[in-house]
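Here the structure is laid out as structure tokens; the discussion comes afterwards.
A single protein chain has been omitted; all remaining protein chains appear in their positions.
And now, subunit A:
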Amino acid sequence: MNGTEVKASVAPGVRLGRMSFVWRPWVACVTLLLAVATFLVFCLSIGVGDFPIGMSRVIATLLGKGEQVDEFVIMDLRMPRALAGLVVGIALGVSGAITQSIARNPLASPDILGITGGAGAVSVFLLTVSGGASAAVVSSVGMSAAALAGGLGTGLLVYFLAWRRGIDGFRLILIGISASAMAEAITTWLLVSADIKDVARAQTWLVGSLDDRSWGAIRVALWCTLALLVVVACVAFQFKPMHLGDEVAAGLGVRYTRVRAVLLLCAVLLAAVAVSAAGPVPFVALVAPQVALRLARYPTPPMVASGLVGALLLTGADLVARAGLPITLPVGVVTAAIGGPFLVYLLVRANLR
């Protein structure tokens, strides 16, 4: 502290060609580390299995310089599953970051707003009511479409019910919890009245699982997620002032109703795509943005870091579920078991400081 001159420390800017943005070294550093960690876990996850492949061989194969055997095992057999973990994790993380930011409340994740619940209920309806008759439809396109329709439908319903001269965070959450509870009740009712064989399949799907992913199943999810992320990236700049509340944002020249509608639609679609690809994996969308903002030491959920934490959490959980435990568990069980304590640890650490 030099007493003579008090100069406000305003964040420095960086210029890249015609682009310029605020330079936050810590956020950039954390994001980079998360990306590297996600990539390493992704490679590790590909390498683990009945035919173990070392990390260096995995990376060589990914770069197109691997041996033919490795290439077959990695690209044809294991890649879809690993990629599904990555894509679903990113989609859930970004979706959670958006909904939590819009509601200005960390509770407002797609799980709690009824989006995953609605997607689950409609999928289980398809699985149990249609029965084995249309097994082919159920296995791929049908399930994805059902989850998408259920998630989107519930999301829009909750949004319009919560609308009263604008969106209030608490109202959104309360209505979301009600919708979620209703969806769960419907799911339970469907399971109780369904055929026992369908119930077993539905149960596995409901916990969230990356088993039996094929290229066909994840291709749709992959492209949908990429397209949605592009939209989110375009709107993200207009979203920045909205963390200060609707009226302040309006004063700063943001057409907040439109920006919020676009982003919320993206969040609902991202969550629905994730559910359609892996089932309603619990906890990732809730915990990833909160972990990301604490790691990045940033007041609002950072989008990129949230997506990466989501991917890291899901890929890591899948790795643990397959290789780290004596029994094989669905990934959803492990995300809750890892994500929950880690968030509690971050909260407690903040209290102790």
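Note that a contact is a pair of C-beta atoms (placed from the backbone, for glycine too) under 8 Å apart; a residue touches a chain by one contact, two chains touch by 3 or more; residues count from 1.
The criterion applied here is as follows: contacts and distances are computed from a predicted model.
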item	value
Among "ABC transporter ATP-binding protein", "Fe-only nitrogenase FeFe protein subunit AnfK", "cytochrome-c oxidase" or "NAD(P) transhydrogenase subunit beta", the UniProt name of the subunit that does not appear here	"ABC transporter ATP-binding protein"
From A:29, A:181, A:200 or A:234, residue that would touch the chain that is not displayed	A:234
Absent-chain contact - pick from A:129, A:181 or A:248	A:248
For subunit A, the residues touching the chain missing from this view	6-15, 18-22, 104, 165, 234, 237, 240-241, 243-245, 247-248, 250-255, 297-300
